[in-house]
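Omission of a single protein chain aside, the complex is shown with its protein chains in their original locations.
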């Protein structure tokens, strides 16, 4: 039982990283119908960047703040320089295009930070032991980041005028225009959100999972699997899906074989796509033509 | 008109191409030698190829190995080469992959026509190279551990201590401490394959049983699941068998999850990078390894002390940090190879025979005595037991 709880706890904290990335993916998908393969690389970039800043002598909170802001700007820059340059951007083309962006980002990180994984110093706090289940303080930071950042994005989209208009802008550009958001601005905001949540996921997870140049792709794809569980539109369903994915991965690693852990997400992806491409919560839209 | 012109086009193209072909004919792509055959290259530079895990999961091994080889090649050339012939060192990165190793080896053999190959850093890539160098009959000295690399080999040697003797030392120690049940977390690659079987086999005569086995990828960063399983395993002690950084990260998770059992690690953590990865969790870990990392604690009469001290001094001067055991494996491979070339020249068979005749060679990892049946050359004496104390390896007095 203790093992079970231990694995669940580990899965939840891993899932919180996927959840943040899924939030970023949905943000860009709902506004732009872009599946951003580079989403996970934002996390690595923020992780490695903050590590360098800490090594340079900056205090941890300052380093993290700078990393969050820079990665958010980087994401906006990518939107302006690459994504917005394509007319009639279909989702399929966006995948190939952001695959290029992801590959480029990874190579740049490899050249700057080298091939080895690095880790940010752990955030303040002491590890807990709850009846035999040991929980690292960093894991609480990760869940906390999900609650604060993920919850913040959720509130923005569901409670503010801008947020609501933004959500609608993909399907109804007119609705967005009414509150004064042009499609271009909507796209920039979406990418800024994606950059910010990606970076947040990267810095909180770096002390445990390390930041390595090539690590973002897989993280981002798992975030995507979670987003698909939410039909690529529902933040709440995606967050729940992400936490579930983390837990299932943890069980597979613990009870089946650790090597298969990374395959879990893709089995889920393929099965969900085939059975319920509209996601687990929404009613599938049966209309063809 | 179109047709007539096009009909002319084909022969024209063919003629042009053939003219082009004759202009620069070469047979080197068909296995021919541009500078003459093997026997005729006795006066050219001696080509030593190396295939190392310079990037990827084995970078902690490959980089110091690369440094060492570069340094030694420079030293040899500064001293006038081998028998007056310059040493040309060609180092290739296999990116810690098996097929990268195979591709690099093929290039070394086919394009660079090397006389001797050193590598690879880890077991998997070394196994991938083995059939290639055996077929091409190129003497090769691996710097990886698993005994399978040289098991029954004709052309492949190795300088790292066999996993078998390492495990013997660990299990001897465990027996002495009265442990009867051992749990294992091993590297999922070639380095860790077969380890469970060896422990079971060696444990039998010592009254030790293996009660749980977990595996981890060398690229893994999260070890919660494996350590959770080890925590509930019925064992007196745990062996973590891997290389840095993964073995160090596993060690950190081991302590964080609260497994609370004594830990043995392998000679794959015989470097300072282990302490970076494991942090304070490293304290008290016991690992068998060569004498290099505890050189300052060796008695003055240790036969290896002089060689090791010299190597540490040279390496530290050149690279500003002290060498790891892996640097030592590369040192031994290079020195054994060079000694054999001095003796026998670059004729492949003569060179191989000369390496096989290596006897009482005092190296960094131990004293080597090779034979046609023993391409590893080290005994259990090559190992000492070290304990992690205060962020470095300390000789564990028994």
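As written, the chain order gives the labels A and B, with residue 1 at the start of each chain.
Heads up, the rule we're going with is that a contact is a pair of C-beta atoms (placed from the backbone, for glycine too) under 8 Å apart; a residue touches a chain by one contact, two chains touch by 3 or more.
Just so it is clear, contacts and distances are computed from a predicted model.
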So which of "Cytochrome c oxidase accessory protein CcoG", "ABC transporter permease", "ATP-binding cassette domain-containing protein" or "Aromatic-ring-hydroxylating dioxygenase subunit beta" is the UniProt name of the chain that got left out? "ATP-binding cassette domain-containing protein"
Using the document's definition of touch, tell me which of A:14, A:30, A:50 or A:106 contacts the absent chain. A:106
Could you tell which one of B:60, B:95 or B:228 touches the chain left off the display? B:95
Among A:73, A:96 or A:148, residue touching the chain not depicted: A:96
Where does subunit B touch the missing chain, residue by residue? 1-6, 9-10, 13-14, 17-18, 20-21, 23-31, 54-56, 93, 95, 97-103, 106-107, 110-111, 123-124, 127-128, 130-132, 135, 188-190, 193
On subunit A, where is the contact patch with the chain that was removed from view? 35, 82, 85-97, 99-108, 110-111, 114-115, 217-218, 221, 224-225, 228, 257, 259-260, 262-263, 265-267, 269-270, 273-274, 277, 286-289
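Definition applied: only the chains that are shown with their structure count from here on.
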On a C-alpha centroid basis, what's the spacing between subunit A and subunit B, in Å? 38
Subunit B partner, complex, touching residues on subunit A are 2-3, 6-7, 10, 14, 115-117, 127, 129, 134, 136, 208-210, 212, 215, 250, 253-254, 257-259, 261
Residue numbers of subunit B touching subunit A in their complex, please. 55-56, 59-60, 188, 214-217, 220-222, 224-226, 228-229, 231-232, 245, 249, 256-258
